[in-house]
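Let me begin by presenting the structure, written as structure tokens, before commenting on it.
Note that one protein chain is taken out, while the other chains of the complex remain in position.
Let's look at chain A:
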Amino acid sequence: MICYKGRSQVIRLTGELLGRRCWFVSSSVGKIGIFVSTPGSCSNPQVRKQQGSTMPFGNTHNQMKLKFSSEQEYPDLSQHNNHMAKILTPPMYERLRSKQTPSGFTLDDVIQTGVDNPGHPFIMTVGCVAGDEETYEVFKELLDPVIEDRHGGYKPSDKHKTDLNAGNLKGGDDLDPNYVLSSRVRTGRSVRGFCLPPHCSRGERRAVEKLSVEALAALSGDLKGKYYALKNMTDAEQQQLIDDHFLFDKPVSPLLLASGMARDWPDARGIWHNDNKTFLVWVNEEDHLRVISMQKGGNMKEVFNRFCTGLTKIENLFKERGHAFMWNEHLGYVLTCPSNLGTGLRAGVHVKLPKMSKHPKFEDILKKLRLQKRGTGGVDTAAVGGVFDISNADRLGFSEVELVQMVVDGIKLLVDMEKRLEKGQSIDDIMPSQK
């Protein structure tokens, strides 16, 4: 048996191959007599310290898979409708399959969720996730075209602008509360140097929680608040969080489960919110942090002000402790799902549009305004009683201010249209052009 203490990768590699064959060939004395292998026929099974990849989740056995040809390993994507399945080809798979990020995330890890979830003919999901910041670099051959496809033609050479100056927002404080029931802005942040939810170990996830809780504990004034760890909360606290619509639960969507994000639930997951219940942070759900600013009524300006102030304060608190958020000038803020790159921002309102929603041009108008509709339960729910969740469709290639501006302007127009339809008037003259 080859000893594994050598430093050279070549010796390790050769040793692995020879060791494996040794294991096959050595026991011809086995009960059958033809190429039989029995475990333990060599001195002991190959036990050695982990090299290359240390994270427990993710295909640490990628090297083993490389014994098989690319064709033998290529996934069957014939029933699939997601961005990954559209972009991935056998030659691309062959080029990328032997790579891994410094923490050991591999191509198969990136695409597993897309392989396991063929998708729906009408809804194009992304079908791939990042396990760490470097995923977007190491697997750019796959992820750049996915990003381009998902984000309206965003090119590998494009630069993304970040603008969290709430003062740059025009208007937004006067959306009619008779129609706009609530306003909300959310985004995500990842802490540089830690693996993302699909790949992180329990130790890393707990470290992210610890850092976040310490930083959030330093917030003051109207942002002062409290952390509720998912595994420690009392029944009373849990009920309160449910009533406030703050509680997140273990993901059930196969899109998330298949990527490994729900491992070790509810370890190191929790919810922080300020005493006023207008600023909320989710820790270790689909991203390291999800940051949410919300309130009843139509004052999106105030919501966005608080959002920007809070985010900037949190970022500074992290920096004081020696940690930055994952960000670069091409992809903006780096998050787990490629669909959330850039701003990761979804600004939206719950708005009553019973007449508008029945108008034949409703979908078209939303598209022109660069908005999307969801039910009031969030993504993949249906609208109830003519009340819709309307938010920006884009995440990357526009700044935060630009996206919130689109929502503010778009909602103003939609409410005006609703009022006109109530009076039986036409809306043809105020049809928007493509933004």
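Keep this in mind: a residue touches a chain if its C-beta (ideal position, glycine included) is under 8 Å from a C-beta of that chain, and two chains touch if they have at least 3 such contacts; residues count from 1.
Please note the rule applied: contacts and distances are computed from a predicted model.
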Select, from "Galactosylgalactosylxylosylprotein 3-beta-glucuronosyltransferase", "Creatine kinase S-type, mitochondrial", "Probable ribosome biogenesis protein RLP24" or "Small ribosomal subunit protein mS39", the UniProt-recorded name of the complex's unshown chain. "Creatine kinase S-type, mitochondrial"
Out of A:Q72, A:S220, A:T234 or A:S433, which touches the unshown chain? A:Q72
By the document's definition of touch, the residue of A:P90, A:G153 or A:G203 touching the omitted chain is A:G203
So that we can see where the missing chain sits, which residues of chain A does it touch? 9-10, 13-14, 16-17, 19-21, 23-24, 32, 34-40, 44-57, 60-69, 72-76, 98-100, 102-104, 108, 112, 115-116, 201-204, 206-207, 231, 257-258, 262-265, 267
